[in-house]
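Let me begin by presenting the structure, written as structure tokens, before commenting on it.
Every protein chain of the complex appears in place save one, which is left out.
Showing chain A:
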Amino acid sequence: MAHLRETSDKALKLLRTLPRVQIGNLRPNPNSKQNDKRGRAQHGGDKHGAGNKGSGQRQNFMRLGYETGNQPFYLRFPYEPYYKGHHMKRQYPPISLLQLQVLIDTNRIDTSQPIDISTLCNSGLLKLKPAELEYGFQLTDDGLDNFKAKINIEVQHASEAVIAAIEKNGGVIRTAYYDPRSLHMLVNPKKWFQKGVPIPSRMLPPQDAVDYYTNPKNRGYLANPEEISQDRLVLAQKYGYELPKIEKDSAYEMLTTAKDPRQVFYGLEPGWLVNIVDKTITKRKD
């Protein structure tokens, strides 16, 4: 500490006596100026930095990367799979809780109805491209502290903190899988219904996604509802909030509306032929 005081005193003394700092008074940054050693005269001349005899002076160097016989580093790896399989990986474009709150506050999303991909795409501000391997939306924790909406939302991925944030406000969150065809249907339902084909059923998730969607911790749509309700309590205790009783809520029915695992649209079952021009539904007579 005494050492520091001495140096600071010294520095202050210098400041008092030395002239003002100007460009002409400054030394260039270290290693910014290269000393061009010309190949002439005393210091740059004579052997021109190549030493005496040997392969050095005779400029007979080994090729770059050669490691005196062993397998050189640049030849050890025939390829690096940087992007191997990236074109087949599922993507989940993010929606932050902040974005969601803003959409709700600006009446872009109706919270009196359950929210799913269709609702989000119909707001006009969020887009999903199933053809580019975007399998749905994920909720991110940006804006988690200020989230204050009570919603029934269905996304494709959500972290624990996000789930806690939504349940804290008395809402319901669920993660569900939609296969690419179902996604195309949801993103642009009008275009789908113009095909004049009955609604197909949703496919089950692939092998590597099944574990995620059967896990109650992720509020998976294939998980056991009892385990989910238990985990709600556990999460409330973990994050330190009082778990709201949605049974007592006036919007209980809306909040507990859930799609069947084979259902694509709310209120419409697979096998129904929907016509949006006539506003009719045709069903098989079985």
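The rule we apply is simple: a residue touches a chain if its C-beta (ideal position, glycine included) is under 8 Å from a C-beta of that chain, and two chains touch if they have at least 3 such contacts; residues count from 1.
The rule we apply is simple: contacts and distances are computed from a predicted model.
Q: Could you tell me which of "Large ribosomal subunit protein mL64", "Exosome complex exonuclease RRP46 homolog", "Calcium homeostasis modulator 1" or "Mediator of RNA polymerase II transcription subunit 27" is the UniProt name of the chain missing from the displayed complex?
A: "Large ribosomal subunit protein mL64"
Q: For the full complex, which residue in A:A161, A:A236 or A:L268 touches the chain that was left out?
A: For the chain that is not drawn, the touching residue is A:L268.
Q: Considering the whole complex, not just the chains shown, which residues of chain A touch the missing one?
A: Against the left-out chain, chain A lists 113, 118, 122, 189, 193-198, 200-201, 204, 207, 210-211, 214, 222, 261-262, 266-268, 270-271, 273-275, 277-282, 284, 286.
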